[in-house]
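One structure, pasted below without further comment.
Left out: one protein chain. Kept in place: all the others.
Let's turn to subunit A:
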Amino acid sequence: MTTIESAADVAHRYDPVIGLETHVELGTASKMFCGCPTTFGAEPNTQVCPVCLGLPGSLPVANATAIESTIKIGLALHCDIASWCRFARKNYFYPDMPKDFQISQYDEPLCTDGHLDVVVDGRTFRVEIERVHLEEDTGKSLHVGGATGRIHGADHSLVDYNRAGIPLVEIVTRPVLGTGALAPEVGKAYVTELREVLRGLGVSDVRMEQGSLRCDVNLSLSPAGSGVLGTRSETKNVNSLRSVERAIRFEMGRQAELLDAGGRVVQETRHFHEDTGVTTPGRSKEEATDYRYFPEPDLVPLAPDAAWVERLRAGLPELPAARRARLAASLEASEFELGSMANAGVLELVAETVAAGAPAAEARNWWLGYLAQQANAAGVEPAELAITPAQVARVVALVADGTLSTGLARQAVDGVLETGSSVDEVVAARGLVRVSDVDALGAAVDAAIAAQPDVAEKVRGGKVAAAGALVGAVMKATRGQADAKVVRELVLSRLGAPG
């Protein structure tokens, strides 16, 4: 286990500068340059055709939906949209790239000069976006045998071209300065916020675990206050939000240790290891390929019509930051609470529950508490539970008017989750009605006293705390429907103890 210095300590001596390159697989039905489907997890090499296999003679045709999605992303990130730009070929040999060049964009990206604001510890950091461009994904190699799982040392390699040609958007930030000790959190917050933006746009399913959102993290340190940029490392395929934070933290510690000892940081690609939280060197930039970029002659230039761009701008959904600001008011929640709800994936659900008439605090408690637990236990997202915000609001209302106790309310929710029926149906079917009628409960209380004479004796003798056992027995006998407070009063009065 490698121990590294904390980000806070490193930030005393060095100013960290982070940069993030995020790759997003778009959720289009077909690939970027051909009509093949993009479904995840299909049998290897079943979603391929002459175009995405790069067969001799085949030609690409650009997917208009992918271009539209990229423009939407650019607009959501406040970018300028190019009125004319081109695809370019990035040339290098690799077996999972069918043409041995990737169709990408080089000096003429579709979107440039945007920004995304993120809030960490109550401070707002503006992350500037340098470019958003569109390219095609590569296939996937599986290197069999060998110790590293990488191509060198492998016995043989298998290639699956199903992913080859899936539209991929690359979002590149400018160097982010001034984050100090918060660099790891800012990095994570940026990717989190970006994911929310992309999800809100509906352009990608943004699943980091399936690789539809992938992140490379650049980090350099400059001596505190010097303003001189240091040499950066580029950590590849940091594939969870937590890993973004850990990778930045690790690189800060590693580079600080190196610089403290009078060494220098090598500009290189590094690999992040999820299991240990450590980065290790990959390909050194000094031996990097010359990609020989040139404009893709098989595709005509992209010239998004200004009116089209404006229509897309007008049709953008409310962005997460704006929505949060609006919800903050309606949900009477702090930025921190909003963050908790967003992270738990319940923000929309809480908002809809409130819209259905529940008080904000109640709605929040249900979704962050009992329902989040049930979702967690079932291994699904809260939104995937078989209960609607309207049904949760109905449960809240039944508790408020005294029909249900908290315990009964949970039973009602369980019933909805199990059967998919409405709250009222479950309540009726299971007879979930709180019983507070003294006459109705009297017999049960008498039975409980008769069944536990020793306990009754203790209570009579002044040990009021012992009454709990009798109350419990009544609750059990009435399947939780009794009003526990009324039962307790009845027990104490029958045994002549002070209430």
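Simple rule for what comes next: a residue touches a chain if its C-beta (ideal position, glycine included) is under 8 Å from a C-beta of that chain, and two chains touch if they have at least 3 such contacts; residues count from 1.
The working rule: contacts and distances are computed from a predicted model.
UniProt records the chain missing from this view under the protein name "Glutamyl-tRNA(Gln) amidotransferase subunit A", selected from "Transcriptional regulator", "Oxidoreductase", "Transcription factor zinc-finger domain-containing protein" or "Glutamyl-tRNA(Gln) amidotransferase subunit A".
In the complete complex, the residue from A:A8, A:L59, A:L142 or A:V438 that touches the missing chain is A:L59.
Between the chain not shown and the residues A:T65, A:S157 or A:Q452, the one that touches is A:S157.
When you scan A:L299, A:A390, A:A469 or A:L492 for touch with the missing chain, the hit is A:L299.
Considering the full assembly, A:K99 is the residue among A:K31, A:K72, A:K99 or A:K458 that touches the omitted chain. For subunit A, the residues touching the absent chain in the complete assembly are 50, 53-62, 89, 91, 93, 95, 98-101, 151, 157, 159, 290, 292-294, 297-300.
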